[in-house]
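One protein chain is absent from this view; the other protein chains keep their places.
Labels A and B are assigned to the chains in the order they are written; within every chain, residues are numbered from 1.
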Amino acid sequence: MSNGRKNLYSGIFFILFSAFLFIESFNIKMSTADALGPQFFPRLVAFLMLVLALILIFLSVKNWNQAKAEEAAMPAEKRKITFNFPLVASIVLLLAYFLVLQHLGFMISTAVYLFCQMFLLLPQGSFKKPRYLVIVTLVSVGLSVFIYYLFLLAFSIFLPAGILG
Amino acid sequence: MDLMNGFLDIFQPSILWLLLAGTAVGILFGAIPGLSAFTCMAIMLPLTFSMEPLQGICFLLAIYVGGCSGGLISAILLGIPGTPSSIATCFDGYPMAQKGQARRALGTGVVFSFVGGTISAIVLVFLAPIIAQFALKFSPYEYFTVILFALTTVASLSEGSIVKGLLSCLLGISFAFVGIDKLSAYTRYTMGVHDLANGFNLVPLLIGVFAVSQILENAASRKYAKASEKSGPSQKDLMKTEKVKGFGLSWKEFFYQMRNAIPCGAIGLVIGILPGIGGNVSNLMAYAYCKNRSKTPEKFGTGFIDGIVASETANNATVGGALIVLLTLGIPGDNATAMMLAGFQLHGIAPGPLLFRTNAEMIYAIFAAFLFANLAMLIIEFFGLPVFIKMLSVPGSYLLPAVIAFCFVGSFCANNRVFDIFVMILFGLIGFIMKRFGFPLAPLVVGFILAPMLEENLRRSLMRTEGSLIPILQSPIAVVFLLLTLVTVILTIRKELKNYRQSKAQAAAA
Partner (left out) sequence: MKKRTRVLSLLTAALMTCSLAACSGGSSSSEAASSQPASEAASQGGSEASSGEAKSVDFPTKPIQIICPVAPGGDTDRNTRVIAQIMSKYLGVNVVVTNVDGGATVMGMQQVLDSDPDGYTMIINGCDMFVPYMMGTTDINIDSFKTVGVPIIDNTTVLAVHKNSGFTDLKDLVEKTKANPNTIEYGGKIGATNQICGVAMNKEWDAAFKFMDVGNNAAKMTALLGEQTDSINISYSLAKDYFTTGEFQALCLLGEGKNELLPDVPVPEDYGLKNVDFSKFFWLGVHPDTPDEIVDILADALQKTTEDPEFIANMEENYLTTVCYLKDDAKALCNDYYTRTMEPYKEEFLAQQ
């Protein structure tokens, strides 16, 4: 995407977001303690956001031709959004980590997370090489066990223990 | 003379050991993203139960000093602020490390942490009671204007487009609305989610925005990387190009940088003295100050040594400022000094004006310990430099996930809640998307930190004045800060217009 297109899209997002801020401000419980009340700032921010978003859109539309030219000069693979497996997998992995953390506990979840994440960062195909498998397994298991016990024994911090607890 | 006695008091093996150990542990906690001096002090507080009062307090103090400085390590090497006080250190420190000047960047950070700490220590020793009285002059009116002024740093932090910087800041402010409204005790923007009743915690937000977004970035770029051993320029090679010794800083540069360090130390000190603001803000304000007055502001953010000097001097000077208020008035200015206060109380000592009269020996021993802890920090970090830099030789594919594992712990420890890990992931996504769309991240954090204080103090002021703004204008301090704000805004607008015309002229010429 060219910068112009990015700005246009983010401008639209911010308009929607400011609308959300404004509408949701009506759900705030009124207070009488001070003159401004709890709705004033959110509405002010919503208004400022709207103005700035409009400026952003205005600028991007004004320079639209330039953006077009910029886009044409880009390599094809960068021009549109394509499915990026390591990125999507990393996001899914992080969310999954949060979801299972309380059930599986810190040690297991973190070890699995580290294992997967490292292979997502290592060059494609590393998974098949035994050398990498050994290193990654050792590091991910060792590190999670180490962190868990370090915090439990030395600092008395109870990381979620899960099924091992 | 009193100070000499103070030094004699702390020159016993057990205290010196504790000071060294405390500083070292503090540095480590500071260096791990998400864990800060405050976390470390909370964890270590029970250990001080069984110590002598002076031992326990020196230990906590050393952790505070170390923790405030340790943040620079991960800020420079990884681009992830180890603590909220080292956000601005990332801006120039990380680019320097990327250019193969990690040692120089770290060395500068360390030296100026020491300078900042020492400046504030000297002020602490000689002027503490006078300065403390100044802090008492600040009512909500003055706070409101100081924070308004601090918000103008957004302009300097929005590289590229100021419109985008401001939008980023407003987004940060919006996130800060979530949770309990400080002036009515009812919740806002929680959408009925109970876990949001306390709003978003700064620590997971910060780690998310800076650390998680980075691992996503790395994952995303694997697709375009060649199937070589490492993606990007090999950092091992980068390290070899750097042939510097010691701190990587010449005496000439050191003295030259004092022009930046002294005002930044003053900024850090003043912010530290004002209860409730703290190092989170002072490093950013100092950075913005140096950038604004620099003749080459465009170099900031590209790996410019002045940026590191600004941030690191200011955040360590803040420690001394916060200590002044704690020791002379018995008021904790931030959560780390609140832990110090708890440490005092556990030993039945109440810091405050009486302590100077009843136990002056203790006060001077604390001053001496503060000076010594700064020195210990300098020495430990100096010898640590080669070790820290070695970290860069660990391939990013291993290092980053390991850092994230510590981030999980850091987010959790911030308030002992699993939900905060979700907050960290959420803000990782937000940070990643914002980066992709060319929005600067620092203004988001600034907005998030400052806006609640701005709102709280403005509404408090109006509560007192029953809706009138006039009394605010009658306070001289408030007027000064309002004028400063106004001048900064006008200068920024002028600069923006000039840039706009210039780029237009260039476009026309092309």
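The rule we apply is simple: a residue touches a chain if its C-beta (ideal position, glycine included) is under 8 Å from a C-beta of that chain, and two chains touch if they have at least 3 such contacts.
Note that this is a predicted model, so its numbers are computed, not measured.
K.L.:
Write down which of B:Leu45, B:Val146 or B:Cys407 is the residue touching the left-out chain.
P.N.:
Answering carefully, the residue with contact to the hidden chain is B:Leu45.
K.L.:
Of the residues B:Val110, B:Leu341 or B:Val409, I need the one that contacts the missing chain.
P.N.:
The single option touching the absent chain is B:Leu341.
K.L.:
Quick one: which of B:Leu28, B:Val154 or B:Leu269 touches the chain that's been left out?
P.N.:
Residue touching the absent chain, from the options given: B:Leu28.
K.L.:
Among B:Leu3, B:Ile180, B:Leu202 or B:Ile262, which residue is in touch with the absent chain?
P.N.:
Missing-chain contact among the listed residues: B:Ile180.
K.L.:
Tell me, which residues in chain A touch the chain that this view leaves out?
P.N.:
29, 31-34, 139, 143, 146, 150, 153-158
K.L.:
Please identify, in ascending order, the residues of chain B that touch the omitted chain?
P.N.:
14, 17-18, 21, 24-25, 28, 31, 38, 42-47, 49-52, 55, 135-139, 179-180, 182-187, 194, 197-199, 275-276, 329-333, 335, 338-339, 341-342, 345-346, 348, 350, 352-355, 384, 387-388, 390-391, 394, 398-399, 402-403, 415-417, 460, 463-464
Following the convention adopted for this analysis, only the chains that are shown with their structure count from here on.
K.L.:
Between chain A and chain B, what is the gap in Å from one C-alpha centre to the other?
P.N.:
Their C-alpha centroids are separated by 23 Å.
K.L.:
Spell out the part of chain A that touches chain B in their complex, as residue ranges.
P.N.:
3, 6-7, 9-10, 14, 17, 21, 24, 28-29, 31, 33-38, 41-42, 45, 48-49, 52-53, 55-56, 59, 77, 84-87, 89-91, 94-95, 97-98, 101-102, 106, 110, 113-114, 117-118, 120-125, 135-136, 139-140, 143-144, 147, 151, 155-160
K.L.:
In the complex formed with chain A, which residues of chain B make contact?
P.N.:
Chain B residues touching chain A: 43, 46, 163-164, 166-167, 170-171, 173-174, 177, 181, 183-184, 186, 188-189, 191, 212, 215-216, 218-220, 222-225, 227-229, 231, 396-398, 400-402, 404-406, 408-409, 412-413, 416, 418, 421-422, 425, 428-429, 436-439, 451, 455, 458-460, 462-463, 466-467.
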